[in-house]
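With one protein chain withheld, the remaining protein chains of the complex are depicted in position.
For reference, chains read A, B, C and D in written order, and residue numbers begin at 1 within each chain.
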Amino acid sequence: MMGFPILTLITFLPVLGMIIILFLKKEQGNTIKYTTLAITAIQVVLAIILLTNYNYSAAGVYEERSFQFIEKFRWIEIGGISWLGTVKIDYFLGVDGLSMPMVLLTALISFIATISSWNINHSLKGYFALFLLLDTGMMGVFVALDFFLFYIFWELMLLPMYFLIGIWGGPRKEYAAIKFFIYTLFGSIFILLVMIGLYFSATETLADGTKVFTFNLLQLMNSGNYTADGILSPLNPNNLRFIAYLALFVGFAIKIPMFPFHTWLPDAHVEAPTPISVILAGVLLKMGTYGILRISYPIFPDITRDLMWWIAMFGMVNIIYGAFVALAQKDFKKLIAYSSVSHMGYVLLGMASLTTTGVNGAIFQMFNHGTITAMLFLIVGVVYDRAHTRGLDDFGGLALQMPAYTGFVTVAFFAAIGLPSMSGFISEALVFVGAFGVESIRIITMISTLGILLGAGYMLWTLQRIFFGPLNQKWATLKDIEFREYAMFIPLTIIIIFLGVYPSAMLDIMNTSVNTLVNFLHNNFTVSSISGL
Amino acid sequence: MTLYDIIFYLFAVITIASAFVVVTTRNVIYSGFTLLFTFFGVAGIYVLLGADFLAIVQIMVYVGGILILILFGVMLTNKITDVDIRTGTIHLLPAAIGVGILFGALTSVMVWTDWKTEPVEIPITTTYAIGKELLTNYVLIFELLGILLLVVLIGAASIARRDKE
Amino acid sequence: MTESVLSTLSLIILFLPLFGFTVVILLGKRFPKLYLFEVAILTIAFILSVVVMYSKLAYYLNIDIISSFNWITIGAAPLAGVINIELGIKIDNVTVIMLFVVNLISMLVHIFSIEYMHGDQRYTRYFANLGLFTFSMLGIVLTHNLLMMYIFWELVGLSSYLLIGHWYEKKSAADAAKKAFIVNRIGDIGMFIGILILFTHYKTFTFDTIFAQISQGNIPFNSEAWLTAAGILVFMGAVGKSAQFPLHVWLPDAMEGPTPVSALIHAATMVAAGVYLVTRIFVMLTADAMLVIAVVGAFTSLVAATIALTQNDIKKVLAYSTVSQLGYMIMSLGVGAYVFAFFHLVTHAFFKACLFLGSGSVIHAMHHEQDIRNMGGLRKKLPLTYATFLISTIAISGIPLTSGFLSKDGILAGTLAFGKLTGHWLIPIMGFTVAAMTAFYMFRLVIMTFHGEPRDHHKYDHAHESPWVMVGPLVVLAALSIFIWYTPNPLSPDAGWFMKNWVKTPNTVVPESSRFEFMQSASQETEVHGEVVHSPLYTETMHWAHYPAMGMSILLAGLGILFAFLFYQWKKINADNLATKIKLLYNFSLNKWYLDEAYDATAVSGTLNFSKILSWFDNKIVDGAVNGSAWLGRFISRLSNLFDTFVVDGLVNFTAFFGGFIGFAFRKLQTGKVQTYIVFVVFAVIILLLFFKPF
Amino acid sequence: MAQVGLTHFLVISSILFSLGIYGIITRKNAVMVLMGIELILNSANINFVAFSKFGNLGINGQIVALFVIVLAAAEAAIALAIVLNIYKTYANVNVDEIDHLKD
Partner (left out) sequence: MELNNLYQSINLILPEIVLSASLVILVLADLIFHKDKRLIPYIAGIGIAITGAFVINQFGISGFGFQSTSQSIRNYGLIAVDSFGVFFKLIVIASSFLIIFFSLSSSEISKIKDRVGEYYALIFGMILGMFFMISSTDLILIYISLELLSLSSYVLAGFTKLQDRNSEAALKYLLYGAVSSGLMLFGISLVYGLTGSTNLYVINSLIQGPHVNLFTLSLAVILIFAGIGYKISSAPFHFWTPDVYEGAPITITAFLSVASKAAGFALLIRFIKTTFVSYINDNGEWTLINVFDWQSVLIAISILTMTLGNFSALWQNNLKRMLAYSSIAHAGYLLLGLVVLTNQGLLAILIYFIVYLLMNLGAFLVVMLIANKINSEDIDDYNGIGYTSPLLGVSLAIFLISLTGLPPTAGFIGKLYLFVALVDAKMITVAVIALLNSVVSLYYYVRVLKHMYLSKATDSTPSIIPSFGSRILVLVLVIPVLVFGIYFGPLVNLAKSCLVIIGF
C-alpha cells in the first residue's frame, strides 16, 4: 500500500474530475453531476481504504518516519550560488492522527455536498468544476507536510470559494464573496510572512550533510535545526517568535473564525448556496484550528505555553458570544452560522488546555462539528428550497407537515446541543474535562459551560418557532423530504449517533498522535527567550 | 573690469533679459522672436567659453532650424488673420514658489560648490578635435544620433502629415 | 443463577425498551399496531426485573454485582497519568428495587395509555417515546459511574422533552417542553462541573473508586471546600430533575403532557431520579453539603405545599404535591435519614402514580376537563377510580395503615432527630407544617372532585367509569399503597424486610473534620456489613424521635383533613370569604409566589435583551470596526456623492472605505492637466532634495 | 564684481533653467511650453561647456553640448508635429484645455 501514491490520488482526483467536466458540454448537466458524484464517491472509498490501512499506533506529529502513506520527492530544486543557498522544496504528503480525521471529514462532506448540489440550476459546468477544485484545495491542506505546499493549497481554495459564493449565492452574494475573499487573504498574508521568516530561521540537513533552508514542517519543529541568528530562531536572543506567533495565529483565527475576526462568517454563510455553506462550515472552518495544531503549536511550543490562557480566553468568548448572538438571530441560517462560532469556541478551549483529553476533544469536536453543522445547513437548505424564506418567525408547525424532516432536525439539533449518545457530547465533554484539568484556565472552563445552556436555549427555541405550534397555513403545501435528501441526512445521522455511542472509533485514530503532540508541546523549545505575558 | 568681463555681462544681460521676455510676454509671436536673442546670447557665451564651433552650430541649428520650426508652429497653430496672438497663463503662484525655491537651490549650489577647476588653457580651434572625437570615442553615439534622426524623421512625418481619407 | 447471568439480565432489561423504541420509531408509520409490541416488551422487562430482584435479594443480598468495560481509552497521557473512561453497571439492592418500581409503573402506564391515548394522531410515536424514556431511566438506575449517570440524565431529559411536547401543536405544550429541558440544563451544568471536579482529581467517574479514594483521605485538590462544592454541584443536577426550589418551575408546566406521562415521568420515576442521584453520592456529602440539601428540600416542600393549597387544576395540584413530596425526600437525605428517603421514594412512586392515573381517568371521563371547580360528585359515576384515588390520598396524607404513613413518619422522625442533634429546628418545623398542608389540599382535591354536587351537569352526565385497561393499573397501584407489603407492623417500618434487610444507610467516607458527628464511617463500623450502621447516638435519637413524630404527624394530618372537610364538604367556613380576607396571601399562593413572572422578568428577558445587545454590537461595532461601520459610510456618503456610489458599489469595508479615501485624495492629483503634473514633479524634486539630504 | 569665472556662467545657466521651468509651467500655449524646454536644454549646455572649460576636461563638454543641440532639434521636430496634430484635433493648442484624459 505504501508504494501506491494514495494521498496524491485522493488529493488530485478532483482536479482530474474537473478536467473531465471541462471537456463535457454545457448541455450534459446530468453527466456533469454524476461525474462529480462519482469522483467524490471514489474519494470516500479512498478515504476508507486509508482508514483500513491506518496504523493506530504510529504517532507522526513531528517525526517523519511515524507518518503514514508518506509521499516525498523533490519538487523545486534550485542550484545554489554562494550567497543564496540551494533552495529545495519537497512535495511532501503524509497523514497522522491529527490529519486523518480531517481527511475523512473532507471526503465525507464533499460527497454529501455534491448530493445537495443536485438542484443547482444554472451554469452547472462552472459550478462543479470549481467545486472539485475547492475539494482538492481542502484535501491538500490536510495532507500537506511542507509549509510551502500547505500555503499553496490554502490559497487555492480562495478563488473557487469566491466564485461559488459570488455566482451561485443569495441576494448580497457579491458583498459576501468579496468580504470572504479579502478577509481570508488578509489572514493568509500573515501566514506567508511567517512562512518566509521560518524559512530563513531553520535549516534541514540533507543526505550529503549540507544544510539548506527548509519549508519542511517537521524540520521546523526540531529546535535543533534553527540557526543562531534566524529572526524566528529561539537561539536568537532578540527573535520575533512572539510576533510571528501572533501573526500566524491571526491568520488561522480568521478562518476559524475567532472573535473578533468572525464577521465574514455570517455573511458568507447566509449568502452562500446550501452545499457551499456545508463545505464552509463542515471543512473550511476546521482548517484554521487544524493549522494551529499542525503549525503554530509544534513550531512555537514556547509561545503556545505562554499564551494558552489567552487562547482559552478567546475560546470562551467565542462560545458565549457566539451563543448569545445566535440567540438574537431572526434568520435561520444566520443562527446556525453563529452557532458555528460558538462551537468552534469549544475547539479553541480544548486546544488551549494542552492536555491529551482537551486536544483529543478539540480534534474530535472539529470532526463532529463538521458533520453536525453540515447537517444543520442541509436542514436549512431543505426548508429554504421549499419555502424560499429563512425567517424564523415565518414558520410554525412544520412538524405536522413534514414529520420525517422534523425527525432529522431533532437529531441534528440535539446533537448540536450536545446531547449524550450523540457525537457532539463526547467531544464537548472531553474538551471540558481537559480544560478543567488545567488550574490556570479552570474558571474560564466553568464559565464556558454556560455555552451548553445557551446552546440548548437557541436551538430549542428555533425548533419550537419553526416546527411546533399550530401549522402556519401558508406552508400547508410543503412536501416532506424526498429520496435525495434522505440520502444526505441518513449517513450523517448514522455517523453522529455511532460516534456518540462508540467514540473510540475516532478517538483511537488520533489518540497516539495527540499524546505525542502534547508531550512535545510541554518539553520542547525550552530555550526560547520570550518573556511571555 | 576687463573687456572680457564687459562682453560677458553684455551677453549675459541679453540672454537673461530676452529669456525673461520669452517666458513672460503674452504674445506668442513676440516671445518667438525674443527667443532669437536668447539663442544669440547663448552662442555668445559659448564663444566666451572658447567653444567657437559650438557657437556656430548653436546659431545654425537653433536659429536656423529650431526657431524657424517654432515660428512655423506658431503660425500653423493660429489663425493668421488675428493680428496679435495672446496666450493665457496658469499656475502662476505654484510656479513662482516652486521655481523660486529651485532657483535658490540651484544658485546656492552653483555658488557654494567647489567645482573641479584647473588652470585653463584654451585650444586654438576646437573643430578638428571635435571631429576627431566624434569619429573615435563617440562614434557610437554619433551613429546612434543618425538613427535617431531617421526615426524622428519618420515619426514626425507620419504624425504631422494629413491622412488621406 | 450466577452474577454474570444477573448482570446480563439487567442489561437485557436495560436494552429491551431501547429495542422497542427503535423498532417502533422506524416502523411505526407503516405498522400502526406496533404499540402492542412496545407494551409486550415492557411486560417482559417487568417480569425479568421481578426475577432479577428476587434472585438478587434472595441470593446476593449483601453483594454488589458490578460489571464494566473500557469505553474510551486514552492511556498514559502526559502530565495527567493514565486516563481510561469506563462504563458499567452496578447491581445492589437499591438498584433492583428501583428496577422493579420503574418497570412496574412503566408497564402499568403503557397499559393505561392504550385506552387513554386512543385515537391520538401520533399514537405509535407516543409509545416509542415511552420506551425511550424507560430505557433512559433504567440507565440511571443501573449505572455505576457519574458519566453514565449524566448521559442517561440527559436522555431522560430528552424523552421528557419529547413527551411533554407530545401535543406540540399546542403552543403551551411546546413551551412547557422547552422550559423543562432548559431549566433542567441549568441544574445539569452544576452537576457537570461537579463531575468535572471529581474526574479531574480522581481520573475516573466510577462511584466506588471515587468513594474509596475519599475514604483514604484523598479529597479533591486537598480541600474540603472542594469536596463540599463537588457534593452541592452534583446535587444541583437533582435540584433540576427533582424540581427543587428554585428550579421547580418546570414541573407544573410539564403537566401539559399527556396524563399517563405525568404519572410515569413527572410523579413516579424521572423526578425521583434526583433523589436517587443524591442517594448514590450520599456517602461523600459533607456536613455543609447535607445542610444545604436539607434546607433546599425543606423549603421546596413548604413552597410547593403552600402553592398547592389554592390550585384549581387537578393536575397542577398533584404536580405541586409531587414537588412537595420530592422536597421531603431531599430533605430527609439532607438530614441523614437515607433509608426513609428511599423508602418514601418507592411508596410515593406508587401512590402518586395512582393519583395521576386516577386523575387521568377522571379527565378522560370528563372529556379533558381539568378544572376541579367544574367537577364534583363523581364518586357515583367513577366508583373504582374514586376508591383508588381515596386510598392514595390517605396514603399521601400519612394516615396509618398506609405505606405513606410509614415513610413520611420516618422522614419526620429523621428531621426531628436532626433538629435535636444539630439544633436546626427549623427543618422539622417546616416538615410538620407541610404534613398538615398536604393532608388539607389533598382532601380538598378529593372532596371537590368526587364529593358534593356536580357543578357541570352536562359533562357530568356524559362521564362514565373507565374501561379495565385503565382501572386495572389504578387498582394495582392503590393496592401497593397499603402498609402490608412493606412491614407487618403498621406503625413502624423498622420491623419490615424493606428496612430491616434490603436497604441500609451506607457508610460515609467524608473525613471526620467535615461531617456530622452522628454520621458513621466504615472505620468506626461496629457491626458486620449489612446492618444499620448509624452511630449509636443517632440510633437512639431516632428512637427518641419516633413516637413524638408519629403522634404529631397523625395529629396534623387529622387537622388538615378536618379543615378540608370544614371548608369544602360541610361548607362551615366559606373558602372564598377567607380568600378575600387574606387576598394578598391567597394571590401569592395562587400565582405560585410569582416565581415564573420573576424569572421571565429577570433571567429570561435579561438573557434575550443581552443577546440582542450583543448582536447589535456584532453587527455595528465588531463588523463595523472592520467594516468602517455602515453608518459612518452613510454619513460620509452625505458629504460626498462620491462615497455614495462607493457604498452602493458594495465596497462598504474598511479597507475600501479608507482606501477609497486615499484613492480619492490621489485622484485629485490626477487633474489631466500636464502642466500641473510638471508642477508636481518640480515640487517632488524639491521635497526629495529637502528630505533626503545626504548623511 | 569679481573676476568673471565659472560661477558666473553657472548662475546664468541656473537662471535660464528656472526661467525655462517657469515658462513650461505657466504658459498655456503649447508652442511656448516648447520654448521653455529649449531654454532648459540651453542652460544644461552652458553648464557642460563651462565645466569642460574650467575643469580643463578637454572638449567632451562641447561634444555633449553638440549632441544635445541635435537632440533638441529632433525633439522640436517631433514636438511640432504633435502640436500640429493636436491643433488638427482640438482647433487650439492650449495645453490646459487638453485634459480629457483624467480621473
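The working rule: contacts are C-beta pairs under 8 Å (C-beta built on N, C-alpha and C of every residue); 3 or more make two chains touch, one makes a residue touch a chain.
This one's a predicted model, so the numbers in the text were calculated from it and none came from an experiment.
Contacts of the undisplayed chain with visible chains (whole complex): A, B, C, D.
Contact with the omitted chain, checked across A:L51, A:L158, A:A404 or A:A487, is made by A:L158. Check A:I115, A:M161, A:I178 or A:L376 against the missing chain and you find that the one touching it is A:I178.
Subunit C residues in contact with the hidden partner, per the touch definition given at the top, are 651, 655-656, 659-660, 662-664, 666-667, 669-670, 672, 674-675, 677-678, 680-681, 684-685, 688-689, 691-695. Subunit B meets the missing chain through residues 105-106, 109, 112-116, 133, 136-141, 144-145, 147-148, 150-152, 154-159, 163.
Listed by residue number, the positions of subunit D touching the unshown chain are 10, 17, 20-21, 24, 30, 33-34, 37, 40-41, 43-44, 47-48, 50-52, 55, 57-58, 60-61, 64, 67-68, 71, 74-75, 78-79, 81-83, 85-86, 88-90, 95, 98, 100-103.
Convention: only the chains that are shown with their structure count from here on.
Rounded to a whole number, the gap between the C-alpha centres of subunit B and subunit C is 103 angstrom. Per-chain CA centroids place subunit A at a distance of 38 Å from subunit C. Those residues of subunit B in touch with two or more other chains are numbered 90-91, 94-95, 98-99, 102.
In subunit A, there is no position where the chain touches two or more neighbouring chains simultaneously. Contacts from subunit D toward subunit C in the complex involve residues 21, 24-26, 33, 95-96, 98-103. In the complex of the two chains, the subunit D residues touching subunit B come out as 1, 3-4, 6-23, 25-32, 34-36, 38-39, 42, 45-46, 49-51, 53-60, 62-63, 65-67, 69-74, 76-78, 80-85, 87-88, 92-94, 96.
Considering their complex, residues 90-91, 94-95, 98-99, 101-102, 105 of subunit B touch subunit C.
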